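A single protein chain has been omitted from the complex, and every remaining protein chain is retained in its original position.
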Amino acid sequence: MRETPPEATAAGGSGTAPGTLSAPLVLACYDVTKSYGGVVAVDSVSLEVPPRGLFGLCGFNGAGKSTLFNLLAGSVRADSGTVLIDGQDATGWSAMRRARSGVARTWQTVRLAHGRTAVDNVAAACLRDPGQWIVGSLWRPQAAAARERAWAALESLGISDLGARLVDGMTLEAQRLTELARALVSEPKVLLADEPASGLSAAQRTVLADALTAVSQDRAVVVVEHDLDMLTSVSEHIWAMVEGRLAYSGDVETFRSSPVYAGLRGIEQA
Amino acid sequence: MSEFLNLLAAGLTSGAIYGIFGACLAVWFRVCNVLNLAVGDFAMLGAIGTARLVQTDHLPFAAGVLVVLAAVGLIAWIFDRIVLHIAFDRGSGAHGIVGVFFYTFGLSLILEGAARAVFGTDPYSAPAIWPGPALAIADFHVQRAGVLVFALAVVSGLILWAYLRFTVSGRAASACGESVTGSRIVGIDSALFRRRIFIVTAALAALFGIVESPLTGFTYLSGPTISLIGVVAAGFAAFRKPGRAVVAGLAIGVAEAMLGGYVSTTYNDVLLYAVLFGIIILRPEVLGLSAEPA
Partner (left out) sequence: MSEPAAADRGTIDSSAATGPAAAAASSAGPPAAPGPAARHVRRRDPVPLAATVAITVLGGLVLTALNGSYLGLTVTTGVAYAVVTVGMVLQLGYSRQLAFSQSVFMGVGAYGTGVLETKYGFSSLESLLAVIALAAVASLLMGAVVTRAPGLALALATLLLPLFVYQLAADSGWLGSFSGIDGVLPFWNGPDYESTLVRSGIISVLLLGLAAGLVLRVMRSGVGLQLMAMASDERLGESIGVSLRQRRLEVFVLGSVLAAVGGAVLVSAQGLVTPDVLSETSEITLLLMLFVAGRKSVIGAILGAIVIEYLTTSTSFISTNIGIIEGIALLVILLVEPDGVAGAVARLLGRRTDRWADSLRSWSAGRFRAGGGGDGARNAA
């Protein structure tokens, strides 16, 4: 668990670009690039995430959104560029270190430990001392406290009645919410949610959107989403990627009248 | 100089076995992502079976060889049709890294146990295909069987390499290992390739056992050690390239012989295994690995 940062100025409302206020940025990347073989997946992308608020990232499939998340979360190393977490240069940090520094994420395809209950899956992410030596677990197991926090997280997302169920038997919605609970239970500073609504019905999307909005009161939430209606209705700021490059960065109204939006929408309606 | 050449000849002979086993393992792993830990046992069955049929039951040599190869092929076919089919085609068995090792490991145990029950614990040698004393050129001696083994290894290695590289069938086989779903979508029957390559490599291993056994003799327990070195040789070929596996096997065989000749005869294997261990651990990139298989 991390302490919530001291009261910082809230992120700007629509119309102001993040990072222009004196608010410290919780996460930022500058000119990050990643290529696979000859294909440039992420091409010199820079963005800045303020400490609170909900922000959207969109683009076609293959535009590089998941790769960008991987670069930010540390599961992939950038070829060039820098990543800053809370102002510190985190470019060389491992995914584990970034996770312990407050970067949490969910995945495009749900990643949960099979054969275990939801509460166990969530509890694994919120040990007070994640680096504890294995022999330390003999006299200070941490499990009970972690499970209590896990139950609380599940309850806050309304799925506490499923806590003792195995994740394998759950619906996709329940699995996604469990994964979200796992990401939130460690009280991260920034949550990177990769297509959290994928595969959900319209009603379920609304539930999820509300949950994310509530969560973004206290922290930064960056959401990758194809559903532009949902994204534009909840986000304060939008980034759009096209072929690895950042094609748009700004507020929602301007986005709606931008050519990028038209392009994304056009294909969507086709 | 002659000592060096003699050691080299001995090393290339044993290395040929390691190499061809490595090639068989690499080809099959490439097709279905499973390691055939029973390859040495198939060789053992070839050697002992032929020896038994020819020397005890007095079958003509050619007939004995054919019977044994057919039997080995049949065993391989049965194993695939029952065990591997349930495990991989029905998707119900244990998967992941356990599946890579343990199915064929179980087969290996069964084959060794059966061999012990049927053939006993004595060593056997199949009759030599090319009988006669060792060939001598000045001070350089090489066993005839050794020449045969080496030649056979080179030829088989080339055939396997060419199959994968140049034939349509070979490329389809490779595709199976890279993506099961993908290959099924384009109509490649990965189960069929898995079965066929398994049978072919089993029979090939048995053939090698037959050719090599006049040099060393096989007992029911001879299989596992050569299988293991074969796995290492395949590893140095990133579990994909039969040609490279043959070369790796030859290198290991020669290293083993040289260590024995110049360093220590008792500890040459120890040193060899220690070196291999070191290479695998410190330079896993040599195995073409950067992450666990899915």
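Letters are used for the chains, namely A and B, taken in the order the chains are written, and counting of residues starts over at 1 for each.
What we mean here is this: a contact is a pair of C-beta atoms (placed from the backbone, for glycine too) under 8 Å apart; a residue touches a chain by one contact, two chains touch by 3 or more.
What you see is a predicted model; the values in this text were computed from it and never measured.
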item	value
Among A:Val32, A:Met170, A:Ala193 or A:Val222, residue touching the chain not depicted	A:Met170
Contact with the hidden chain (one of B:Leu66, B:Ile110 or B:Val200)	B:Ile110
Touch with the omitted chain, as defined above, among B:Ala63, B:Ile78, B:Ile97 or B:Ala151	B:Ile97
Touch criterion as defined above, residue of A:Leu127, A:Ala197 or A:Val252 at the omitted chain	A:Leu127
Residues belonging to chain A that touch the chain removed from view	73-75, 94-96, 99-100, 104-105, 107, 111-117, 119-121, 123-125, 127, 130-138, 141-148, 151, 155, 160-161, 163-166, 168-170, 182, 186
Chain B residues touching the omitted chain (full complex)	83, 86-87, 91-103, 105-114, 116-117, 224-225, 228, 231-232, 235, 266-267, 269-270, 272-274, 276-277, 280-282, 284, 287, 289-293
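Methods note: only the chains that are shown with their structure count from here on.
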item	value
For chain A paired with chain B, centre-to-centre distance based on mean C-alpha positions, whole Å	49
